[in-house]
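Apart from one protein chain that is not included, each protein chain of the complex appears where it belongs.
Then we have chain A:
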Amino acid sequence: MSNIITGKNIVKIFGKGNEQAKALNKVNVEIAKGEFVAVMGPSGSGKSTLLFALSGMDEITSGMVKFGDTELSKLGENALADVRRTKMGFVFQQPTMLRNLNLLDNIILPSAQKGKKDTAKLAQKAKELMNKAGIAGLENRDTTEVSGGQLQRAGICRALMNEPEILFADEPTGALNSKSAEEIMELLVDINKEGTAILLVTHDTKVAAMADRVLFTKDGNIASELTLQKFNGRDRKARCETVLAGMAAVGI
């Protein structure tokens, strides 16, 4: 299966002079089309930095990141923005919504290119996604009028509007209670089943256990990785134990 993301020798250094910190140290990663990859590691091990580097949201100090056959660092600012908008989706730990738009408008925002495009169609599509995400009926609510879980689902709907090839999720359940977190994860698994690759950063073993593959980061490197069977809704406990064992093996 061909790769959707290929990262080679990725180095990311923060700061200058004596205050330099190497967040990623010659990391190599490959993510196949339709794959669900989770990244785990202690705080400061470079997992979020890796996600932002692979998505082209952050410049890397050296190395190379390819989206399909396209090398991201060679793209201009506009082309990179186009790739992000049309081929990638993003879900952050905190729901990132524009405060002055309601939920529906926030969701259709990335796909509403020009006014001439039929916004009714977009709104219809957004409503279908909201329905699927369990937030039907909240279309006209302001971002302050819904719960954190509902907002996060809206964020996922927004990320899916342009039918991305890959979804980047940075601790999408981090700020949610366990019930909401469970629901969000089920939604992500469903999305993945429909063919969207997912790269997800998490601290939660239960979340990581739903992925096809888990990368363990430590001190700016991928210390080890664990490949699981495709998640089918069963054997949760066993999968969690496998992930925990993997963590123990690298000492995290």
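The definition used in the following text is that a contact is a pair of C-beta atoms (placed from the backbone, for glycine too) under 8 Å apart; a residue touches a chain by one contact, two chains touch by 3 or more; residues count from 1.
Following the convention adopted for this analysis, contacts and distances are computed from a predicted model.
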item: Protein name, per the UniProt record, of whichever chain is missing from view ("2-oxoisovalerate dehydrogenase subunit alpha", "Helicase Helix-turn-helix domain-containing protein", "Germination protein, Ger(X)C family" or "Putative ABC transport system permease protein"); value: "Putative ABC transport system permease protein"
item: Residue of A:Asn3, A:Asn25 or A:Thr86 in touch with the missing chain, whole complex considered; value: A:Thr86
item: Absent-chain contact - pick from A:Asn102, A:Gln152, A:Asn221 or A:Thr242; value: A:Asn102
item: Sites on chain A contacted by the missing partner chain, in the whole complex; value: 52, 57-58, 77-78, 81-86, 88, 90, 92, 94-102, 104-105, 108-110, 112-116, 119-120, 122-123, 126, 139, 142, 144, 158
